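A short write-up of the structure that comes next.
Omission of a single protein chain aside, the complex is shown with its protein chains in their original locations.
So that you can tell them apart, the chains are marked A and B in the order they are listed, and the count of residues begins at 1 in each.
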Amino acid sequence: MTLTETTRERAGTLFRQHGALVVLGVLVVAGTLAFDTFLTPANLTNIATASSFLAIIAIGMTFVIISGGIDLSVGSLFVLGGVLAAYGSQYGTLAALALPLAVCGLFGLVQGVIIARTGMAPFIVTLAGLLAARGLMLSLTGEGATTYLVEDETFAAIGQGSPAGIGYPVFVTVAVLAVAAVFLQRTGFGQNVYAIGGNEDAAALMGVPVSRTKIIVYLVSGLLAGLSGALNAARLSSGVTILGIGLELDVIAAVVIGGTLLTGGAGGLTGTIAGALLLGVIQNLINQAGGLTSAFQQVVSGAFLAAVVIVHRFLSRRAAP
Amino acid sequence: MAEPARGRIAWFQEYGVYAAVGVLLLFNAAFTPHFLALDNFRTQLVQVAPIVIVALGMALVIGTEGIDLSVGSVMALSASVIALYLGYGAAPAILMAVLAGALVGAANGALVAFVGVQPIVATLALLVGVRGLANVLLPQLKEFVNPTLVAIGSDSVAGIPIVVLAAVALTAAVAFVVRRTTFGRQLVAVGGNRAASRLSGLPVRRILLTVYVISGALAAVAGVLATSRLQASDPTSLGLFMELSAITAVVVGGTPLSGGRVRVLGTVMGAVLMQLLQATLIKHNLPQSWTQMAQAVIILAAVYAARERR
Partner (left out) sequence: MPGRDAPGSGAGTAGRTAGPVLEARDAVKVFPGVTALDGVSFSLDQGEVHALVGENGAGKSTLIKVLTGVYRLDGGEVRYRGERAEFGSPLEAQRAGIATIYQEVNLVPQMSVARNLLLGREPRGRLGLIDFAAMRERATAVLREYGIDVDVRRPLGSLGLGVQQMVALARAIQADARVVIMDEPTSSLEPREVETLFAVIAGLKARGTAIVYVSHRLEELYRICDRVTVLRDGRAVHTGPLAGLDRLRLISLMLGRAVSEVRAEGLTKFAGHHDSAGEPVLRAEGLARRNLLRGVSLAVRPGEIVGLGGLLGSGRSETAKAIAGALPLDEGRVSVNGRAVPGGSVPAAIEAGVVLLPEDRKAEGIVPTLSVRDNIALAALPRLSRAGIVSEAEVDRVVAAFVDRLRIKAAGPHQPAGELSGGNQQKVLLARWLAMNPKVLLLDEPTRGIDVGAKAEVQALIDELAGDGLAVVLISSDLEELVEGSDRVVVLREGAVAGELHDDITEDGIMAVIAGGGHG
């Protein structure tokens, strides 16, 4: 009895932590067998570059969700960041990077302060943030009519250059991931994020600075959404105003598929990256198959998300106390 | 000293949305030319009708302490299904569309009530998947000339557009369900205290399942109405962000996200307030972007005010 329970519990944890990685492996093998063009350096770097924008935002979202919150504003901030980067590029490379980071970071900071100080639900606060950021983006672009072009070549190169065949966005993602992983796993701040998400009252009693940690978490999420938007603008050479709206839901899906629980307190960055890549590979495979629209990818993603949460739910369901 | 302040907050929670709608109407009557024209009213109401219908279902779901993110995708699915079945006539097509919406709701409800998945994750999965399904079934926009559907979208009865009549009828129906039926009473009890409801012998799971089915069906109806107004099925963009508009209407209308309470008229007023706000800003040549920022402020204010009572 106890043995099977422990086994089941272990299986649940293992599945949650590494399920996305395993499925990713299976898909890669299946893709390789099915399409000659799949396992080529060009295609793989293609997938990695395409997934990196989502992955960067998902890293920030992972912090937020582990802390027991949610950030719906990241899709709007991604677009806003792109517009600001393109706009800023007329004043040079530095402005093109600093402007989106400053504004999107400020958005995250204000949301974090409101959530931490008033106790309002993150869902609502960041929903308002989503609308406000989208409104700001529209008013900057003449209601979406103006598309700023990236004027600065150095900045454009950050998005488009690909030393050794690998795009700069991939390097940025890896760097962000490395720093984030160290902070999440190896610093007191990271421990505090887990503790708050696991049991906020207990965390407060254990001496965790709850408000400060929450504020930082939303600040980081805003910053990373802005960074991702800026990179995307560099890649496209313009601040596109329509792409990326609704992206927050894809990001949340990637994080949940990666094994981070929406209830907070558990999860990790490896899973999130696997989740983001998984969505990228599914898209790539469907493109490779040809004849199937990208809509099919959504069906698969949605079904996959549902399957993941169902399996996890059944594996983690404890016997009644 | 504290008492009058609390009283004021309570008053604001209860009637704030009506007061805000009243203030906007007065402002427009005084400062906006041609605002009181019948045509303008008609346009505003036609535009707000689908949001109202979706928000009604959302209010029920939120009353049980849940949330339904899939409503926009359900609208798109209903548009696709209509296009597929229009060959059999308008009535079968509409019926199939609503049935499809109810099925999506059943899937949401089963995940929430029987598997125990959080409502936000369960309905997120269906948001993503169902939008894709709608596009797979109907890859691009498809226009139609079915006279019945076109009539539903553009005709009026006694000067009132059919779309608006449908919204009024559904509001009345949902209000009836909430106020007068056993199910309506049980629904808010489940949202207010699930443990107590279970101990009182309420069929908690069945109630949750039903609520999501209703929300799915209502979203599908909204999809039918929006499609017939467009005279085209547009699974790619129909209902995009509808979940946000609906949640906003419900929250601004005074239904707490923590469940246990459903305000049907408040929800309608919440949707109307957002619509009026947008119309006012447009009539005064203020850009669309201002509307969204103003909406953000209103959402925060409404929830901040409601926060006191728990």
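Throughout what follows, a contact is a pair of C-beta atoms (placed from the backbone, for glycine too) under 8 Å apart; a residue touches a chain by one contact, two chains touch by 3 or more.
This structure is a prediction, so every number in the text was calculated from the model and none was measured.
Trainee: Looking at A:20, A:79, A:156 or A:195, which residue reaches the missing chain?
Mentor: Hidden-chain contact among the options goes to A:195.
Trainee: Hey, which of B:118, B:135 or B:197 is the one touching the hidden chain?
Mentor: With B:118, B:135 or B:197 as choices, the missing chain is touched by B:197.
Trainee: Which of these touches the unseen chain: B:131, B:229 or B:261?
Mentor: Only one of B:131, B:229 or B:261 touches the chain omitted from view, namely B:261.
Trainee: Touch as defined at the start, partner being the missing chain; which of A:42, A:164 or A:205 qualifies?
Mentor: Only one of A:42, A:164 or A:205 touches the chain omitted from view, namely A:205.
Trainee: In the full complex, which bits of subunit A touch the chain not displayed? Write them out.
Mentor: 6, 9, 13, 182, 185-188, 191-192, 194-195, 197-199, 201-208, 261, 265-266, 320
Trainee: Under the stated touch rule, tell me which residues of subunit B contact the chain that is not displayed.
Mentor: 180-183, 185-186, 188-189, 191-193, 195-203, 259-261
The rule we apply is simple: only the chains that are shown with their structure count from here on.
Trainee: On a C-alpha centroid basis, what's the spacing between subunit A and subunit B, in Å?
Mentor: Measuring from centre to centre gives 29 Å for this pair.
Trainee: Spell out the residues on subunit A that touch subunit B in their complex, using ranges where they run on.
Mentor: 70, 114, 118-121, 123-125, 127-132, 134-139, 143, 245-246, 249-250, 252-253, 256, 262-263, 293, 295-303, 305-306, 309-310, 313-314, 317
Trainee: Would you mind writing out the residues of subunit B in touch with subunit A in their complex?
Mentor: Listed in rising order, the residues are 67, 69, 111, 115-118, 120-122, 124-136, 139, 240-241, 244, 247-248, 251, 257, 287-293, 295-297, 299-300, 303-304, 307.
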